[in-house]
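Missing here is one protein chain; the remaining ones are kept as they sit in the complex.
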Amino acid sequence: MDTLLQGFMQIANVSTIVWMAIGSIVGIILGALPGLTATMGIALMMPISFRLPTATGIGLLLAVYCGAVSGASIPAILIGIPGNPNAIVTVEDGLRMTKKGKAGQAIGGAVVASFIGGIGSMLALMLFSPLIAKFTLAFGPAEKATLALVGLAIIASVSGDNIWKGLLMGAFGMCLAFLGTDPFSNQLRIPFSKYLATTPLSKGLDLTSTLIGLFGVSEVFIGLKKSFVGGQHVEPVKIDHIFPPFKKILSMWKIILSSLGIGILIGAIPGTGASIAVFMAYNMAKNIAEHSNGKLEKLGTGALEGVFAPEVANNAVTGGALIPTLALGIPGDSSTAVLLGALIIKGVTPGFQLFTTNMSLVYAIFITLLIANIFMALFQLLGVRLYPKVLEVPQQILLPLVLILSFVGAYAVAGQATAVGIYNLGIALVMGLIGYFLKRDGYPIAPIVLGLILGGMFEENFRRAVKLAGGNYLTFFTKPICLLFMALAILSIILPIIAKKRGKR
Amino acid sequence: MKRSAIILSLLIALIVSGTFSAKAVAEAIYPDPEKNITIVVPHAAGGGTDLIFRKLAEEMKKVSGVNFLVTNITGAGSATGTNEVINNEADGYMLLAAGTHTTAATMQGLTDGYKKLDYIAALNWDPFIVAVRKDKPWTSLQELVADAKSRPGKISLGNAGMGGATGVASVGLNLAFGKVFNVVPFNGGADLIASVLGGHCDVGIFSQSEVVANINSFRPLVILSEDHSPLASLASVPTLDEAGYPEITVPGGSFRSLMVKKGTPEVAKKWLADTAEKAFYSASFQKFMKDNGLIPAFYKLEAFAEYDKGIIADYEVILKEAGLYKMTN
Partner (left out) sequence: MTLFRTRKPLPFVFMVVSILYFIYVISLGSSTMIGDEIGGDPGGMMLPLVLSIFMFVASTILFLTDKKPQEAVQNSRGTSEQRLFLLTLIVAILYVAAMRPLGFIITTAMLVFTLIFFYLQGTVVRKDVATWAVGTVATLAVLLALYSIGRVISRYLLLSARQGRIPQWLGSTGVVAGVVLVIVLVLYYLLYKLTRTRFHHERVPVAVSHAFDACMISAITTELIYLVFRQMFLVELVPGLITW
């Protein structure tokens, strides 16, 4: 109790609150702008945090982190471009809700969901840190490879009506993931490697630029399909029922809890991240909704459930990723890696020792995480009535603006590196065209993204696991977690097919 | 018509005044106090290399008043970030966080690397430590090697990635011990720690701070440097000599330095080297190095170029022997 009080005293000052408020606003803006990621924002704020007391500095960084993760849902819902990879899945139902005229509800719901995810994961961090950290270590290369397999099995559920289209897209995405350098031999795996070796292509496709191309740039070309002539009638956007009714939230308790659990666990496993967690949470929510006897809306139709699942999950990742960071000194994702660095520069050694020698700082970090989540929800709600105004801009003007924002976003991923930035522009344009042709013929885009995210993770860990076992491919069948995951992967492919057949009868 | 004329002249006046006054201010000598100087770190944010340069950038900002930024460009070992510096202007506004990773990447033919870079300042060494989890049976390097020799290929030796310095060190060690270890590359230091702590990989090559963070769970076997660690908690870890292998030489740590693209004006290079020197010897940076067990090795400009020749010579032998050497010309 004494340490808790000490921790509280470390941050009970005006400067902490002010800096965290600034961090939160900066984070939300950063998240909402395509291409600027949470990791980049934290790295950008690091020099400021050096000059502040440790707890205040970490609070500032956490505020940026939470804000950026949640702010990314705004453009995803309004114009279908995920602000950063955390919000890929939010596009699915979020954009559909907007098209139904429920943009306000979607954004409001996303804020509430983010808040639930953030607070839930904070509680997990406070109460179960040592336990989850231990569990995290059970994840070796073999386990991660099979985890990636479970993720890939989700392709079936995000493929729309034709499963072959989904599978083809998933395979295509994985092939794209293999571009770049071989993780084991550092050999180049790019076409015309003789000439392109020193170009940024040697590191493969950048995920964020690819996403922006597939989602944003392609949307502009598709928007051109409709004629502008005759002056488009723009409907004024109605903003009502921003807060989802309490009853509605209660009815979704299964979705919320499962998304929370997925977010925390995936966040806590190093080498994974929010982009995987959101897909898994969405898939789980889809199954839950299908077996709810009509109490919940079907996902993929513009349902609030479809916004809730990924938004709870991606904010749950924040607390989850902090677990191994604080308890073991192993960052759960790239954002927490920077946080860890900030702690080390401050002279604090995270890891087991932190909990025994400097518990008051740990408590201070917990409390700042709570404040960060409150600020995140507060500042986003202040703007909820404002953001949807974007939709009142006529298409002729909105489309070029979407295009330029997409381009700038793809470019900005590289930060100060202009050569990489221009290369990313090229990726966004090419991916935009590919995305346009695919969408036009009814091919789903989400499996490409899944393949791209999981392809590299699967290949690397698969090879590492086999190598560790001295070339024995059966190693996957000797580990209980792997067996469980493989069973899960198979089930998640088979069950929907059975359900569909039953439905037809 | 009168109104439009007014507007037009106003606009022209704005442009002319704006352009010229801005241009006048811009005509300053290096460094333009308003421009940012970027340090490209070819490794992920939050890692060991990144932290050193973030701290250094902070100090360089303090001593010079110019804004130093750190940007992380990862990929292809460290080649993508190196190429970014090489592909940009040689104007002195972009520095590379170079070091042994640059040497390794250049020799593996992933980038033109040091052939197209100029020397600014050498900074420090972070010696590697070979460690195992506490509950493993080996209490010394000799026990470990003896066990590995009795069942070749069964004991795994992890590194943080083939392109980097730990990759070269692990391959070098394996060659020295008769290729009895199963060398496995991981995706960065964090991935390696988690795998060794989780028991998925037997032995790992770490930097000191990584071992210190988990000192309760790790048993350090040997430090790959000539002297003992400057850190109190690791000071008792034996060197290769003391562990019974005086004949073995491996590049035993990661070395960090600052480089710029070849052809950068001498004035800029000198200014950068002097600024780096002041920042390096600042009390705060010295304390940071001490806290993290970094061994200082400051050289600037020509002296650094001389120093790097020794590192290149050491690396060439091991990379050639390991079959990793692919540099052409």
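In this document, chain identifiers A and B correspond to the written order of the chains, with residue numbering beginning at 1 in each.
We adopt the following convention: a residue touches a chain if its C-beta (ideal position, glycine included) is under 8 Å from a C-beta of that chain, and two chains touch if they have at least 3 such contacts.
Predicted model only: the values in this text are computed from it and were never measured.
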> Any idea which of A:V220, A:M252 or A:V384 touches the chain not displayed?
Replying inline: A:V220
>> Can you say which of A:F172, A:F308, A:F375 or A:F476 touches the chain missing from this structure?
In response: A:F172
> Given the full complex, what residues of subunit B touch the hidden partner chain?
Replying inline: 3-4, 7, 11, 14-15, 17-19, 21-23, 25-26, 33-34, 36, 38, 65, 67, 69, 152-153, 162, 171, 174-175, 179, 181-183, 185, 321-324
>> Need a quick check: the contact residues on subunit A for the chain that isn't drawn.
In response: 26, 29-30, 33, 36, 40, 44, 162, 164-165, 167-168, 171-172, 174-175, 178, 182, 184-185, 187, 189, 191, 217, 220-221, 224-229, 395-397, 399-401, 403-405, 407-408, 411-412, 415-418, 421-422, 425-426, 429, 432-433, 437-438, 441, 443, 458-459, 462-463, 466-473
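Everything that follows uses one rule, which is that only the chains that are shown with their structure count from here on.
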> Taking each chain's centre as its mean C-alpha position, how far apart are subunit A and subunit B in Å?
Replying inline: 29
> What does subunit B use to touch subunit A in their complex?
Replying inline: 36, 38, 40, 44-47, 50-51, 54-55, 57-58, 61, 69-77, 79-81, 83-84, 86-88, 94, 108, 110-112, 153-154, 156, 161-163, 182, 184-187, 190-191, 193-195, 197-201, 209-210, 212-217, 288, 291-292
> Of all residues in subunit A, which touch subunit B in the complex?
Replying inline: 39, 42-43, 46-47, 50, 136-142, 180-181, 183-186, 188, 197-200, 202-204, 270-271, 324, 328-331, 334, 336-341, 344-345, 347, 349-353, 414-420, 460, 464, 467-468, 470
